[in-house]
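With one protein chain held back, the other chains of the complex are shown just where they sit.
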Amino acid sequence: MQDKIKYFLKQSWLLIAASFFFGLLIAVTNASLKERIDYNLNVYKYNKAAKVVLPEADNFEEVAESVSVKTNSGKELTTSVKKAVDSDGNALGWAFICEGKGFADKVQLLVIVDNDFERMIGYGVLYSIETVKYGDEIRFPEFMNQFKGAPAGGFQLSKTGDKTIIDSEIVAITGATITSQAVVDMFNAFIPQVKEQMQEKGLI
Amino acid sequence: MDNNSQSSIGLYKNTFLAGLWNENPVFRLMLGMCPTLAVTGAVKPAFTMGCCVIFVLICSNIVVSLMRNLLKPHLRIMMFTLTIATFVTIADLILKAFLPDMSDALGPYVPLIIVNCIIICRAEACASKNGMFISIIDAIGMGLGFTLTLCVLASIRELLATGAIFEVQILSLKESGGWFVPLAAFSMPIGAFVTLGLMLGLINLVSKKRS
Partner (left out) sequence: MDTFTTMLLAFISLVLVNNLVFTKFLGICPYLGVSGRIDMAFGMGLAVTFVVMLSGTLTWLIDHLILIGTPLEVTRYVCFILVIAGAVQLVEMYVRKFFPPLYDSLGIFLPLITTNCAILGLCLFINLWEIDNLLEAVVRSFGAGVGFTMAICIMAGIRENLELADVPKCLRGVPITLITAGLLTLAFMGFSGMIK
């Protein structure tokens, strides 16, 4: 028995020692960078997207910590609703994160709606790795502007139409129907459900 | 002694240059194909990827060459993967902390550096047999060769797909009054495979003419 243990140690002491050493190395790096990574994940991207949609907003105050939403595929997701406030303290609208499955991978959007949840102010992209020149066009004004000021929720996707008219009809990106549909579905699922729960909580 | 240092400088130079052309990891050794194809849609992610690979390659070569005399043959591969995985994790953390946008764009291709054959191949072929200094030189040479290849491939694809290189518009697009109609196919998988295939063919042709 003892011989076996000795043999085992002789063969693998380097592996064990190295594991400890490498573990320590990762721990140190992680400890020193954790703050920055968390900041990047939660604040930097949020603010970057929000600034594009609503440049007047000065601060986002957390109001409803978790609102749960059932997506079309039957998954239960939670999102937190924040109140957009300008530098004088006036409420500008509500912001929350939507998530859905696009063509390549998940798509994460930051949606901002007005104070009454009646009209959309716009959306910003938090995470998307859709194909450049196709699905990736959701980042660009041609598609994005169709939502600015449109009635919140109940969007319909059509293949052709006038992109400059602001209504519930959204004209899909040519060649990227899946991504366009994903965005529309996401809004149709999230906005009414979030609105309902906000009303239940008596916030609007 | 003089003679010795003279020849060792020559050795360093050769080791360094080997990675750039004669033993270029992508064109000659056919290693690390999957990042080569996957991240070369644009120059920026390709360049970032190249830098990550250089970092991991240097670190893992140093560690492997330091413990080369202690390695047990059958636990060798295990040791290599463990070392590489550690440094890739560190590279991933650094990327997440300082270049969050790039980290999103590369996605799972950063952790996939672990299984990039270049790194494990250099650990096996060079670092586990040579001293630390020459292993570092080898790592830099190979890493630069890989990065350059990635950038060349990415420039061709980005130029043809969007008319820009490193996000700087070079060809004027038709939609903004120019003449160039973007060939979106080059940003898709087919563009990757065909561009790399034709480039390899071109290199075969050139090196055959030379010899």
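Chains here go by letter, A and B, matching the order in which they are written, and residues are numbered from 1 within each.
Throughout what follows, contacts are C-beta pairs under 8 Å (C-beta built on N, C-alpha and C of every residue); 3 or more make two chains touch, one makes a residue touch a chain.
Owing to the predicted nature of the structure, the values given are computational and were not obtained by experimental measurement.
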item	value
Residue among B:G131, B:G178 or B:G201 touching the omitted chain	B:G201
Residue of A:P55, A:G74, A:G89 or A:G202 in touch with the missing chain, whole complex considered	A:G74
Where the missing chain touches chain B, by residue	30-31, 33-35, 37-38, 77-78, 81-82, 85-86, 88-89, 92-93, 107-108, 111-112, 114-117, 120, 188-194, 196-198, 200-202, 204-205, 208
Residues from chain A at the interface with the omitted partner, ascending	22-23, 26-27, 30, 73-75, 101, 103, 105-106, 177-178, 181-182
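We take it that only the chains that are shown with their structure count from here on.
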item	value
Centroid spacing, where centroids are CA-atom means, of chain A and chain B in whole angstrom	32
In the complex with chain A, residue positions of chain B that touch it	41-42, 67, 70-72, 75, 78-79, 82-83, 86, 89-90, 93-94, 96-98, 100, 104-105, 107, 161-162, 182, 184, 187-188
Complex interface listing, chain A residues touching chain B	11-12, 14-15, 18-19, 22, 25-26, 29-30, 33, 36-37, 40-41, 44-45, 105, 127, 129, 131-134
